[in-house]
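The structure appears right after this line, and notes come after that.
For this depiction, one protein chain was excluded, whereas all remaining protein chains were kept in their positions.
Note that the chains take the letters A and B in the order they are written out, and that residue 1 is the start of every chain.
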Amino acid sequence: MSNFAITGNVRIRRILIRAAFILFMLILAVFLFFGGKAHTLLLDNKTIEKEGKIYRELNVVEVRIGSGKEEELLKKDRVKIDVSGQRQVITVTFPGDDGNEKIIKKTFHLKAGVPMYLISIPAFIAGADGWIEPFEPSN
Amino acid sequence: MKDKSPLLEMRNISKDFFGNSVLKDVSFKLEKGEILGLVGENGAGKTTLMKILFGMTVIRDTGGYSGEIFLEGKPVSYKTPFEALDDGIGMVHQEFSLLPGFTAAENILLNRESTKNNFMTELFGDRMKNLDRKDMRKRALKAIGKVGVQLHEDMLISDMPVGHKQFTEIARELEKDNIKLLVLDEPTAVLAESEAEILLKSMKKLSSEGISIIFISHRLREIINITDKILILRDGRIIQEKPTSSTNISEIAEAMVGRELEVSKREDVRVFDRTFLSVSRLWVNMPGETVRDVSFDVNEGEIFGIGGLAGQGKLGIPNGIMGLFPGGGEIILDGKKIGLNSPRIALDSGMAFVSEDRRDVGLLLDEPLDWNISFTAMQVQNKFLKPIFGNLIKWRDEKAIQNAAKGFIDALEIKCTGYSQKAQELSGGNQQKICLAKAFIVEPRVLFVSEPTRGIDVGAKKIVLDTLIKNNREKGTTIIMISSELEELRSVCDRIAIVDEGKIAGILPATRPAADFGLLMLGTAPVSGGAE
Partner (left out) sequence: MLKNDKDNVIKFLETNLVPILFVIIIAFALPLSGFSVRYLFNEIIVRLVRNLFLVLALLLPIMAGMGLNFGMVLGAMAGEIGLIFITDWNITGLHGMFLAMILSIPLSILLGWMCGKILNRAKGREMVTSYILGFFMNGVYQLVVLYGMGSVIPIASDSIVLSRGYGIRNAVNLTGIRQSLDKLLPLKIGTTLIPVATFALIAVLCVFIIWFRRTKLGQDMRAIGQDMAVAEASGIDVARTRIISIIISTVLAGFGMVIYLQNIGTMNTYNSHEQVGMFSIAALLVGGASVNRAKIGNAILGVVLFHLMFVISPMAGKNLIGQAQLGEYFRVFVSYGVISISLVLYAIRKQRDKARAGIALADAQEVRD
């Protein structure tokens, strides 16, 4: 009762702190939402044509998403990988033209509203724009 | 002083409980630092008057009151006790309001605990503050110091003798630092004389510090000794208002009761030939009233008194024999050994006990009087039960219960509207009479009564004592009466034992002069009593 007289200053400070806390919770929720959002990535090693250009499949290529398992894709392989979070790193290892191994590493962002993406490895290696595209599974 | 308005003025206060008028046009004034004695018979309306002042919700729930109250000249009318508290009025009620599982310190500081901030308070508010136990202990000790007693701040209320509970409650009021007016409703009724002495002393000190006190008591000597002014209520009216210096005990007593008090003459000491109850080497571990080594015999049909100073162990004896506190030793009743430490065994063997701690236990406050009176007898002895279908179902015999209740209401002059009134609605002294009736109705072979006249007005005291004697003479009940009032013991008992330091200092016939008993109380032990 009376022993808990709250002066105006304290009251305002408390309101601010509480508001900040609720805001923090909301931000945390948003962070958790985007950070934990699961996406399916289809890694594809097939010859494709994009905007009139042809990207040739590789004989063998190793792909890794984030710190996940290294996937070895042979010709015409397609591998499904589940990831969570929007920011992802792709690492592709393949034999270059000079016979030496080449590594390309790239950071990319996924959209929260898109559950599935198709990643074309040949296009990726060639540095084409459309190497990653949303994918609609046709049931 | 006089040119200023008084601290408190109550003007033309009237109150009725659904047509039953209990206060009629009561007016009085109280100056700062003054001690006002409020006296009157049981049911005269003393407690009700104070409840009105303190804004107790019962008053509003039962239709409010009429009249005006002024505090320091300002008109006030409290809707809740909290408003009264905020204005610096504290009240110690006739009933305890303590939490048995909390310590003295926790109770004294209930809802006024010392707290420390922590990070959670910013988020979830002040109630997330941590308790500051150290500071609480300090504050509690300070408040206990104001009362002037030795009281362990870490002791649980449930472990306390009744006097300590009372002190805890008073300390709770004194802990409030804005206190201007303290209302004490029969604070000394549960205290032994030496304890009361301490309380009176600290009341004097408080009044010299400028705190006004309204003091209700049935012990007129206390009233005379301590108050500045005395207000006498009879049937809800002020009969007399006089400065203490111009009146005396017998004048007050007569004004209270409205007739002259007759002095009872005691009979000669009777002679008995058969030992009925034999107690040997009894010890009882009752906090504050430890019994160390007590042996005595009580004869069949005798009234045996036990007296002594507070804290010496006289209260421990019945509490131990009835199994309320752990103890050891040998109890032989009518040739049969009685087990200790079990109230049930004690009850079943035909012993009954009216405890000194009546205010805390004893009555089912929400139940009617007849029920309260007959309950024990029904539980323990299957009295008032009519068997139906052989013995399969037992039915309460309402008619018999009501008749018995009526009998006691008449015999003990219990002031009530009838046997179906709730115990709660009775005045404190009348509740106490119900407790006695409950014990009588069991018709025990041995009846222990502890402090039977506490909280009973001067006129009714005689009724209570006479009822004890009547029971003893007519029913042959062996009675063991424990009291701190020697005169009371001497007027009804056959023999009196004086307890000192947990042992019997001596047993004398009641006809011996009072001085002999006084010597027993003082002679073998210093008058410490844990009090001075």
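By definition in this document, a contact is a pair of C-beta atoms (placed from the backbone, for glycine too) under 8 Å apart; a residue touches a chain by one contact, two chains touch by 3 or more.
Not measured: the values here are computed from a predicted model.
Annotation: of B:128, B:224 or B:257, B:128 touches the absent chain (contact as defined above). Touching the missing chain, out of B:150, B:341, B:421 or B:511, is residue B:341. Think of the hidden chain as still there; on chain A it touches residues 1, 25, 28-29, 32-33, 35-38, 82, 84-85, 115. Touching residues on chain B toward the chain that is not drawn are 81-82, 85, 97-102, 106, 110-111, 113, 115, 120, 126-131, 158-159, 322-326, 328, 339-344, 346-347, 353-355, 357-358, 360-364, 372, 375-376, 379-380, 435, 438.
Rule of thumb we're sticking to: only the chains that are shown with their structure count from here on.
Chain geometry summary: the mean Cα position of chain A and that of chain B are 79 Å apart.
Residue ranges of chain B in contact with chain A, taken from their complex: 82, 86, 111-112, 122-123, 125-127. By the touch rule above, chain A contacts chain B in their complex via residues 1-4, 6, 13-14, 17-18, 21.
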